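Here the complex is missing a single protein chain, while all its other protein chains stay put.
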Amino acid sequence: MALFTKTALTSVAALTLLGGTAFAGELVINTDTSDPAPKAAFEALIAGFEAENPDVTVTWNLFDHEGYKTSIRNFLTADAPDVANWYAGNRMLPYVNAGLFEPVNDVWEENGLSESLASAEGSMTIDGKIWGVPYTYYQWGVYYRKDIFAEHGIEAPATWDDFLAAGETLKANGVTPITIGTKYLWTAGGVFDYLNLRTNGYDFHMALTKGEVAWTDDRVRATMANWQTLIDGDFFLENHAAYSWQEALAPMVQGDAAMYVMGNFSVEQFKVAGLDVDTQLGFFQFPVIDPSIPVAEEAPTDTLHIPSGAKNKEDAKKFLAYLARADVQSEVNKTLGQLPVNKNSEVADDVFLQAGAEMLSNTTGGIAQFFDRDAPAEMAKAGMEGFQEFMVKPERLDAILERLEKVRARAY
Amino acid sequence: MNARRKFDQKKIAPWLFLAPGMLMFLIYVIIPVFQSMNISLYDWDGLGEKTFIGMDNYVELFDDEAFYTSLKNNIIWLVLYMLAIPAGLFIALFLNQTVFGIRLYKSLFFFPFVISQVVVGLVFSWFYDPSFGLMNVMLNFFGIDSIAVLADERYVTYGIIAAGLWPQTAYCMILYLTGLNAVDPEQIEAGRLDNAKGWRMLWYVVLPQLKPATFIAIVVTVIGALRSFDLIAIMTAGGPWGSSRVLAFYMYEQAFSEYGFRMGYGAAIAVVLFLIMLVYIAFFLTKMYRDERG
Partner (left out) sequence: MFPTPIEKSPRSIRLMYNVALPIALIVWLLPLLAVALTSVRPAADLNSGNYWGWPTSFDMIENYTQIFKNTPIGQYILNSFRVTIPTVIFAVALSSMTGFALAIYKFRFNMTIFFIFVAGNFIPFQILMVPVRDFSVNMGIYNTATGLVLFHVAFQTGFCTLFMRNFIKALPYELIEASRVEGVAEWRIYWFVVLPLMKPALAALAVLIFTFIWNDFFWATVLTQGADAQPITAGLHSLNGQWASAWHLVSAGSIIAALPPVAMFFLMQKHFIAGLTLGAVK
């Protein structure tokens, strides 16, 4: 029965099969890291772990990225691996609530992770317990065509007014200020997060995504009003609801649009789409709207967990501890092209990563995960759908907020 | 002795022949229907424990905007999908001639039905693309602005239905082409003597003879319309902002999609869809029952 891609990494795996019953040193890992860079990073990670722990044999099941989101439900209940990757924040809540993840407080205590991984502890904690180990994260912000900005004499804006002015200049020169593809909704979630973090601050944003504040609150309206300024000003790509996020890269690559509110993984995609990232692509922090509010950022964290049905929890914990180490996180993230969570790790020598690391280390206002990780699934879906609708039909704001308020009443 | 054995055999044999098929059907079709009805009474995320909540899912459903949007779209689908029947008849009449190569023409016209709806969906998404889709290239040629069909709540459902009509029309066409083969030439001749022409001929002479084909066409088109899932999943995933959902897709979204963890609620939607379908099942079975008797 070929259930998953079994990538037995060493020939010892063959012995396991011959032996019939799995011996103590077999560690089963499920991940969705099937894109080239994440795949390479995990190959190296597992090889490194096996070299240090010769008594442990890793069996690695690689899933396709999209399918993983639903298949994790099945394997956690039916055929649990020893380690599985997932995401921090509320995204892991259903599995924690269903008792499918194992708390790993002991791994954190024994390895002093509360210190080295301090920045992510909050997003890994539910009900006072820690549910996994974070190994990578990446910044969000504004990626822009620096050659186009230079051509029209625009500086990377730091304030809302500068940002609006930059947009006007771009429009006057026939360039759409912001490209976006909202067909799959989450891109709109990123824009909302930033506008809300800048308008109302981190604490409010977290209260909102935790369901503690009404969607019809005036502070939410203030965020939406700022958004409406951009919509009314024709800042966003036309027909964005027709495009996926990748399709929306095209106008920017072709020079018809100049900015994209995105995560750092987009750099790779810009390259693939034919942009010369060294000379054409730049990054700036999402501009400040209200200077009295401490600047918060968005940086989704990816994590590893031990399912409660795992057979080899002992080695699974060893693996988590290994992954938490500074040197290991440096290496993994160099290959991933992302940022290590361990504060003693080194950030790869890359303009965008260095910029992100600097920005995040100076962030005092707090770090959000992402709308669909901070809010529970049902709220996230309804919210992002509402944002998409708002971006096309801003006049329906009241109806949208009331609908979200109705979902909030049920989802929490 | 021998006769008696035969007698027993005749009694047992049908059950032995039926057993494997019935067993499979029972496990995979009959029982799950009742299981779903049961699940619809629970609050269940598919992971943890089920909580019995009685009719709460249904109560919520009847106060759910998205449910009504889906229901409305289902009705639009049902009504507009029927266009496949006259359209199929029209093409069948057009092709029902004997000229050189007509058989190949008939096969090629049938083509869209053979290919997967996934491919049809991709083809049409592309046809509608606002920046370079063939439809908009043509509109622009006539000086009309591009329409982002799949991103506009006013057009999206119609755009998907149009894509669905393409293979469905081909299906109806082939049903009618076969039906036309069986049309009695003498009756046509008789009609001609009565001076029936054009529409009158079609309506009073040809169509009555195509009744069996029309019946099958209606049945398959209704099923096709209520099963509309593939095209929506491929072309819009229910968007923009859920305006192209139908019940079948909404159910999937609630129970299995990336953010869907509501098995009970999803099951309730499926039960409603099932009840709608039951009307057609009853209609079809009654008709079949009458045929069997007659």
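Letters A and B mark the chains in the order given here, with residues in each chain numbered from 1 onward.
Assume a residue touches a chain if its C-beta (ideal position, glycine included) is under 8 Å from a C-beta of that chain, and two chains touch if they have at least 3 such contacts.
Computed from a predicted model, the values in this text were never measured in an experiment.
Using the document's definition of touch, tell me which of A:Asp162, A:Glu247 or A:Glu268 contacts the absent chain.
For the chain that is not drawn, the touching residue is A:Glu247.
Give me the chain B residues in contact with the hidden chain, please.
2, 6, 9-11, 13-15, 17-18, 20-22, 24-25, 27-33, 35-36, 39, 46, 93-94, 96-99, 105, 107-112, 114-119, 122-124, 126-127, 132, 134, 137, 166, 171, 174-176, 178-183, 188, 201, 205-206, 212-213, 215-217, 223, 226-227, 229-230, 233-234, 247-248, 251-252, 255-256, 263, 266-267, 269-271, 273-274, 277, 280-281, 284-285, 288-289, 292
Name, in rising order, the residues on chain A that touch the hidden chain in the full complex.
So the residues of chain A touching the unseen chain are 1-5, 63-64, 66-68, 70-71, 74, 77-79, 244, 246-247, 249-250, 274.
The working rule: only the chains that are shown with their structure count from here on.
Whole-Å distance, chain A centre to chain B centre, using C-alpha means?
Distance between chain centres, rounded to whole Å: 39 Å.
Sort out for me which residues of chain A touch chain B in the complex.
Of all residues in chain A, those touching chain B are 69-70, 73, 76-77, 94-95, 97-100, 182-185, 238-242, 372, 377-378, 380-381, 385-386, 388-389, 392, 403, 410.
Going by the contact rule at the top, pick out the chain B residues touching chain A in the complex.
Answer in residue numbers: 45-48, 60, 65, 129-131, 146, 148, 150-152, 236-237, 239-242, 256-262.
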